[in-house]
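Heads up, one of the protein chains got dropped from this complex, but the rest are sitting where they should.
To keep things simple, chains are lettered A, B, C, D and E as they appear, and every chain counts its residues starting from 1.
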Amino acid sequence: MTDKTTEMGRALSEQLNPGMEEALEARYGHLVPGMAEGVVDFAYGRQYGREGLALRDRYIATIAALTAAGGQTKPQLKVNIAGGRKAGLSREEIGEVIWQMALYGGFPAAINGLNAALEVFAQEDASA
Amino acid sequence: MTDKTTEMGRALSEQLNPGMEEALEARYGHLVPGMAEGVVDFAYGRQYGREGLALRDRYIATIAALTAAGGQTKPQLKVNIAGGRKAGLSREEIGEVIWQMALYGGFPAAINGLNAALEVFAQEDASA
Amino acid sequence: MTDKTTEMGRALSEQLNPGMEEALEARYGHLVPGMAEGVVDFAYGRQYGREGLALRDRYIATIAALTAAGGQTKPQLKVNIAGGRKAGLSREEIGEVIWQMALYGGFPAAINGLNAALEVFAQEDASA
Amino acid sequence: MTDKTTEMGRALSEQLNPGMEEALEARYGHLVPGMAEGVVDFAYGRQYGREGLALRDRYIATIAALTAAGGQTKPQLKVNIAGGRKAGLSREEIGEVIWQMALYGGFPAAINGLNAALEVFAQEDASA
Amino acid sequence: MTDKTTEMGRALSEQLNPGMEEALEARYGHLVPGMAEGVVDFAYGRQYGREGLALRDRYIATIAALTAAGGQTKPQLKVNIAGGRKAGLSREEIGEVIWQMALYGGFPAAINGLNAALEVFAQEDASA
Partner (left out) sequence: MTDKTTEMGRALSEQLNPGMEEALEARYGHLVPGMAEGVVDFAYGRQYGREGLALRDRYIATIAALTAAGGQTKPQLKVNIAGGRKAGLSREEIGEVIWQMALYGGFPAAINGLNAALEVFAQEDASA
């Protein structure tokens, strides 16, 4: 039997990042069994899927935090910029969120974040 | 003559944090002359006052980033939680932004962030 | 019906930090409903309760990470030092874990970590 | 009309990093309008251009901070190492600043910083 | 005459990372004279070589801290994962240490850490 939060998380994860759970399982499952389900249940079922804050707003928060952290998690920042686009954020809004982080994570971190965004937007254009 | 961005920043700063420029000048101006004007011009006139992202959304970004940074800037986190309330964020939305940071800054950072929010909300209740 | 990971997490949480779930619920539940269950399910049921690494070793990892992060999450560092003691770590081992972090988080962070440990050990002595 | 701090910042920016404002505008201006001017005004006009601390000393501070941050902003660290050279720092002094950060950002961060410096110095030699 | 801690550190360093001191000296010695000896004396002679905590446990601490720091020191994380293997940690144990850091450094940091581990394990397999 599957937990309710896992089910909800799986549905949301598939909508935002199709194939992510399988990709995590394939890459990391032999080393850390159950890790993919844990991500789906907690990150999507128990966090992103929560009520009380619009999904679009959740992506603002995530993009801001990963930018301010200095860009050392650039792959995940790019995944979340792409997710934010699906959740309704415009390119302009994403650019603004990132550049505002100059105030909190410093100018180099904010510029690294803009670079991540430009890469995501270029991929969007290429696959349009 | 005052710069346009400084004027805009001053107006926004006064609206969101009345008396902040004077407080910065009084406390730090003898040591770092012009610092208060720099904050007003850059942080408010050139960042928070920008078009392209609602003020409410800017506070989501700030609260997220300061929470994920681990709570070491708790005084500023509290100032921005209070600012976010003025810009239209509900307590529930702020709680959600902060708790989501468990995914990005870790559980201890998110719990520290919730503590900051509870302190701000208690002050709101006390002054209501 | 309760999820299996939640049940397992609850049992482990009660063993290591009696009353923690209730304390989280009482303090944060009105703001972030379900947060306490999420902590129990993910942190204890899906992480600390995992096979593949002894509980004692998990506490080494946690104490190291929170120390290197610079002590800004001192309350949680202290909780985990106390948890590590219950899981079998000696005071000497904890001191060594923390001081080793001078190499990775810097000397100030490591010294802050030692201060946290001394506070926990003093509480142990006081309640002995 | 141009603000005085913007003018001052532009002159200093051109001296230290010729072409930087145009490069920022070309790369990021369509996404975040006015960002390049903001960098010039605040970072150069209101910070690097301040009195009270020699430019050479400002680069010591910047190189130290970016090194201790762990090297995740390596492109900016390299720009500032090159800037520090123009402001009068010797290679030896830069090496010392970076390696001292072993005490504050940890050994891995300091070693990453030395790698950035070696890359800058190799570029100097190549263009000599 | 060589200091006792330097001698001890040299022996341990050679056992865990053969050739490291020479590599550091060759790469950085002209810029920061004596740096390689400082690493050997302090990191190995005065920290890793200490009594009071098993070497295996020291690697748990290091891998945890570098993972939680967000992967910006990936080269050093990989060196320490390889060192931890020599000190007796199984792949499973290393995977568990890293994934547990989802709780303290966030999910992106933990996933970056798993990627570092997979690279080390692939190198082990390739040279087996």
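The rule we apply is simple: a contact is a pair of C-beta atoms (placed from the backbone, for glycine too) under 8 Å apart; a residue touches a chain by one contact, two chains touch by 3 or more.
All of these numbers come straight from a predicted model, not from anything done at the bench.
Participant: Taking the complete complex into account, which shown chains does the hidden chain touch?
Facilitator: Spelled out, the missing chain touches these shown chains: A, B, C, D, E.
Participant: Across the whole complex, list the residues on chain C that are touched by the chain not included here.
Facilitator: Missing-chain contacts on chain C: residues 70-72, 91-92, 95-96, 98-99, 106-109, 111-112, 114, 117-118, 121.
Participant: List the residues of chain D that touch the chain left out of this view.
Facilitator: Chain D touches the missing chain through residues 42-43, 47-48, 50, 52-53, 57-58, 60-69, 92-93, 95-97, 99-105.
Participant: Extract the touching residues of chain E with respect to the undisplayed chain.
Facilitator: Output for chain E: 3-6, 34, 38, 41-42, 46-47, 50.
Convention: only the chains that are shown with their structure count from here on.
Participant: Using C-alpha centres only, name the chain that sits farthest from chain E.
Facilitator: B
Participant: Where are there more C-beta contacts: B-E or A-B?
Facilitator: A-B
Participant: Match interface D-E to one of B-D, C-D or A-E, accepting only the pair for which over half of the contact pairs are the same residue numbers.
Facilitator: A-E
Participant: To lay chain B over its twin chain D by CA atoms, how big a turn is needed, in degrees to the nearest 5?
Facilitator: Here the rotation carrying chain B onto chain D measures out at 180 degrees.
Participant: Suppose each chain is reduced to the average of its Cα coordinates; what separation in Å results between chain B and chain C?
Facilitator: 30
Participant: What whole-Å value do you get for the distance between chain A and chain C if each is reduced to the mean of its CA atoms?
Facilitator: Between these chains, centre-to-centre, one finds 27 Å.
Participant: Among all residues of chain E, which ones touch two or more of the remaining chains?
Facilitator: Residues 43, 66, 68-70, 72, 92, 95-96, 99, 103-108 of chain E each touch two or more of the other chains.
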